[in-house]
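What follows is a single structure, and I will ask about it in a moment.
The complex is shown incomplete by one protein chain, all other protein chains being positioned as in the whole.
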Amino acid sequence: MHLAIASITPTAPADVDLAARYSHVRARSVALAAPLSPEDAMLQSMPDASPCKWHLAHSTWFFEQFVLGAQPGYCAIDAHWAYLFNSYYQSVGPMHARPQRGLLSRPTLAQVLDYRAQVDTRIALGFERGNFDRVSQQQIELGLQHEQQHQELLLTDLKHAFWCNPLRPAYRDDLRPTRPRVASAAGPLRWIAGAEGIVEIGAARWPQVARQFSFDQESPRHRALLAPHALAQRPVSNADYRGFIEAGGYRMPALWLSDGWTQVQAGNWAGPLYWDADGVREFTLGGMREIEPQAPVVHLSYYEADAFARWAGARLPTEVEWEQAAADLPVEGNFADDDFLHPQSDALPRTADAPRQMFGDVWEWTSSAYLPYPGFQPLAGALGEYNGKFMSGQQVLRGGSCVSPRGHLRASYRNFFPPSARWQYSGLRLARDA
Amino acid sequence: MHLAIASITPTAPADVDLAARYSHVRARSVALAAPLSPEDAMLQSMPDASPCKWHLAHSTWFFEQFVLGAQPGYCAIDAHWAYLFNSYYQSVGPMHARPQRGLLSRPTLAQVLDYRAQVDTRIALGFERGNFDRVSQQQIELGLQHEQQHQELLLTDLKHAFWCNPLRPAYRDDLRPTRPRVASAAGPLRWIAGAEGIVEIGAARWPQVARQFSFDQESPRHRALLAPHALAQRPVSNADYRGFIEAGGYRMPALWLSDGWTQVQAGNWAGPLYWDADGVREFTLGGMREIEPQAPVVHLSYYEADAFARWAGARLPTEVEWEQAAADLPVEGNFADDDFLHPQSDALPRTADAPRQMFGDVWEWTSSAYLPYPGFQPLAGALGEYNGKFMSGQQVLRGGSCVSPRGHLRASYRNFFPPSARWQYSGLRLARDA
Amino acid sequence: MHLAIASITPTAPADVDLAARYSHVRARSVALAAPLSPEDAMLQSMPDASPCKWHLAHSTWFFEQFVLGAQPGYCAIDAHWAYLFNSYYQSVGPMHARPQRGLLSRPTLAQVLDYRAQVDTRIALGFERGNFDRVSQQQIELGLQHEQQHQELLLTDLKHAFWCNPLRPAYRDDLRPTRPRVASAAGPLRWIAGAEGIVEIGAARWPQVARQFSFDQESPRHRALLAPHALAQRPVSNADYRGFIEAGGYRMPALWLSDGWTQVQAGNWAGPLYWDADGVREFTLGGMREIEPQAPVVHLSYYEADAFARWAGARLPTEVEWEQAAADLPVEGNFADDDFLHPQSDALPRTADAPRQMFGDVWEWTSSAYLPYPGFQPLAGALGEYNGKFMSGQQVLRGGSCVSPRGHLRASYRNFFPPSARWQYSGLRLARDA
Partner (left out) sequence: MHLAIASITPTAPADVDLAARYSHVRARSVALAAPLSPEDAMLQSMPDASPCKWHLAHSTWFFEQFVLGAQPGYCAIDAHWAYLFNSYYQSVGPMHARPQRGLLSRPTLAQVLDYRAQVDTRIALGFERGNFDRVSQQQIELGLQHEQQHQELLLTDLKHAFWCNPLRPAYRDDLRPTRPRVASAAGPLRWIAGAEGIVEIGAARWPQVARQFSFDQESPRHRALLAPHALAQRPVSNADYRGFIEAGGYRMPALWLSDGWTQVQAGNWAGPLYWDADGVREFTLGGMREIEPQAPVVHLSYYEADAFARWAGARLPTEVEWEQAAADLPVEGNFADDDFLHPQSDALPRTADAPRQMFGDVWEWTSSAYLPYPGFQPLAGALGEYNGKFMSGQQVLRGGSCVSPRGHLRASYRNFFPPSARWQYSGLRLARDA
């Protein structure tokens, strides 16, 4: 499948940095799967989640389909993989039903790893031989960003699957221990005034306008109007959220969106997804752990984030407010590479009046529906299905989490999930009108 | 239930106009039910819809609960009605399950009409005696607006129910015939440039700021930023939409939002809700009728409106764009009072370069999710549940339809439905970036 | 539709008794509907139940389809009725979906009563003119039996529908009061030894072999083998069943069939269908009433009947055991015509050692699956669908109930329902091995 991107020089020298990045990102996925048994790698605990093995294969198929497949005379490694490992690209062809991904015992994990190795060899050869023109290099870049997204999903999906096992197994026993609480952390909430008036948000369109990668949905960079407002300096903590629970938040319909209240009752929700009924311990990728009061609360649906904010006399930020506040901050925080794989209490050096923990730790629900920016154009061809077709029924989350790969994020990054989703590392930060 | 509205003079002379309006609006509901048998009035064809009898009772309960119930020492007409006819006001008490409203053979239609008469008598007495302070008068105003909304729902729900009967009965046989096509109508699409830059939309908050009624969700009036754009001069017509169908629009996944494509397949959608398979006839409140090519297409989901716009190389307008274009237009069009009860081809006098059929005929899906305006405050007390708690998972529609009561609408009016809803009189108008 | 019944004399004099019976049975249906509003008559509270109006129309259609329709040159009263009022006769043509019967506001109750009158007129004319040959007379007989079955269903379905209304309306306020308890009734259980060895059960095939009507499923009369056993002299009473509840019967999985236990948990079953949570009052066709301890317990599923029997150290009777015990008893008991419309404590004169209340009061679940007798032949043609195609997944009930029409029953009569059904007047009688 060739991705038509007009007005780009068609050939270019092989990019040495890109090749190195390719190796690095691809190896990272394999490393994430290393602690898993073949059985672990096949787990699919709900239709929304995918098996680790499928993530490994699908992210590989993406390179085969969109990079290798664009090479003249390319012959597929196995004709079946396109059907099994296509996720949702209708333009490319039919695909295996999503809820049945967990039924693919064949190919085995070993076969999938072999498939990865074969594609990696072919890509490496392509780099060596200078086969990749600028378009192909862009597809590789996109493929790496795509793979990093699946690295995060691999962990969130696995966490849910392990949680479904009454043994509550740990993904890893050697994760870094919970960061000791800092005296100054998570103190009384401070509010930081945001910009007002006309601001610019979004990313310049890649690759046509900007060399810096961003997804199509982050562009175009455009003007937006901000009313006077303030953001909380830190995310809502476990201690804050426990206050909401203890005040009866889950039993007060007036706090909830109508759809949220329906979910609370249908699912008997009484706390964040992975909290024990006692509110003392929670399930983590390192097994059951004590809940750290100062750390950001995590695994909330949009409904819960919204209800908490209403209870607190505040609201969720819009994505414009969030991005404006984050625009000048360094993209630093607790990411997957920090090897906690769980939100931690604040530890970065203090900058007076700057919001803290904007990146990493927890994705922050915004009050913005996931919709196209003014002038949005999806990528051309099949890759136009990457983001644009999901622009209904979802909310934007910002900032990344403790299972996001470092280097994958930026201020303009837009994540999106349905308001009922809880299995991502999702929390919130309060906002208010000024 | 007393609605706390601060800083309002507590007593006021009875409003003669309000009393007249009360009689008029209330009589209109009864008139709408007049062509129905008691059985017709009990029909509930899906959980989203309600029986006519329930609409008649619920809109009456609204006055008893929020106006009469606020009078000192008020004694309810029947203690059961609060449970049976509360819709979704959790703050007021528990309620009968929505999907079971069609199982209420008792009270009978005659008893419900009697309940209406009793409440009307008590309200009339209240007017006579000057019992209603300003707050109560405001609740009456709100109750009338509420009743007008239910007048529209009464017709949309009934249409769906009749369509479920293989006999396809007509609601009325004496509706006005389809308006003859005007030579000039529905010609090639013309585009009308919209305003750009900072504009003001929304309504001043009623009753605190403005005397003119509006719902809480329309306020506050606030600034918004518009990028250069244009709106189509007229809604999409049946002829336009038939082009989409004939071009295979319902079989091309690339045109559809992902959730929409899932619906198309699950529901075997191949045209608007009430169209015959042959595309020649459609079900109307007057029974099966020939589809008028020049009339606005109606009974589309958001998914269909969005897919059509993509196919046409355009997009849906935002609600800001729509409201800005409508702000200076007279609120005229084909409303329920015109007695067509079906969209008609354009017949209003020409105003060069003004958008046409903005009000009446069909609700127009916008690309805007139904979310709070900056600074939104719901009504205080139980009535705060009226609109605000539905602000997730829905899209805004604008302009009103051929079954909306004349006088009920305005440019700032926000209707909202889930993207899959098709049983409302919903169509679309195209927009594009300039 | 002509029912092919071979070897029957094709013409016969009009049967005066049959004409009288026709009038009587048909009038009874109308009388049963008399206390209902048109809305009541449209209620359908679950897919298993049908609206009263539909029962009235379907039983009429049966005569039009199978009797009048067999007359040369017959012209249907309304071409739509065949589609709307066919229940499940696939051989006759397609039909309206069962769960949507409650959505038929048209035809109205008045129209359905008019349809009844028209068919009755045509049938009366047929009788007068001697148009009905023996086959037609047999179809009329079958149609009357069929209508009597629907008279019972009309009441059971209506009871369920009224129970779904939080007002709990009474079908009639003028029913006979609960029969005063007789000192001797419902004393300690006595066992009555049954026949053993080879017995004969079933009915001779009508109309080929016997003049006495029976349904095809009751034939042929055939031999069966009985092991030594005994039957309880009376049905299980409310007092007996309360003992089971109080002993924790609904919380002990060991007492239940596996499917039954699943139902208990899924439905939170804690007592018979219409019992109040307090176990003191129950819903009846006369509204809420106090539970009479001596009366037979009613509205049990097969699972509950089976679990009770296991708890009591007994078992349910087989249908052979039941029929053998009933064969020589008069078909007397508390039927619909007695105007209780609820099971009553025993009041018939004592016959030493004869089982009591075998007919009327409550249908008695047997341990026999509903299967064909050896040599079973369904009726020919479309009427072969009447009974035979339901011979899977159901259990046999015997004896009739307090809402069965007097004269409709006999010892060989086989009723059948799925084991989870509770809305029929179903109870049980214990049996044991001797």
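For clarity, chains are labelled A, B and C in written order, and residue numbers in each chain start from 1.
Note that contacts are C-beta pairs under 8 Å (C-beta built on N, C-alpha and C of every residue); 3 or more make two chains touch, one makes a residue touch a chain.
The structure presented is a predicted model; accordingly, all values stated were derived computationally and were not measured.
Note that the absent chain touches A, C when the full complex is taken as a whole. Which of C:16, C:34 or C:225 touches the hidden chain is settled by the complete complex: it is C:225. Among C:17, C:246, C:328 or C:433, only C:433 touches the chain left out of the display. Contact between subunit A and the absent chain runs through residues 37-43, 45, 53, 80, 83-84, 96, 100, 102-109, 161-162, 164-167, 169. Contact between subunit C and the absent chain runs through residues 88, 90-91, 198, 222-225, 227, 253-254, 256-261, 302-303, 306, 315, 367-369, 371-372, 374-375, 384-385, 389-393, 395, 419, 433.
Here is the rule we use: only the chains that are shown with their structure count from here on.
Viewed as a contact network, the protein chains form an open path, each link joining two chains that touch. Put simply, the chain closest to the centre of the protein, by Cα centroids, is B. With centres set at the average Cα position, the gap from subunit A to subunit B is 38 Å. In this assembly, the C-alpha centroid of subunit A lies 60 Å from the C-alpha centroid of subunit C. Rounded to a whole number, the gap between the C-alpha centres of subunit B and subunit C is 47 angstrom.
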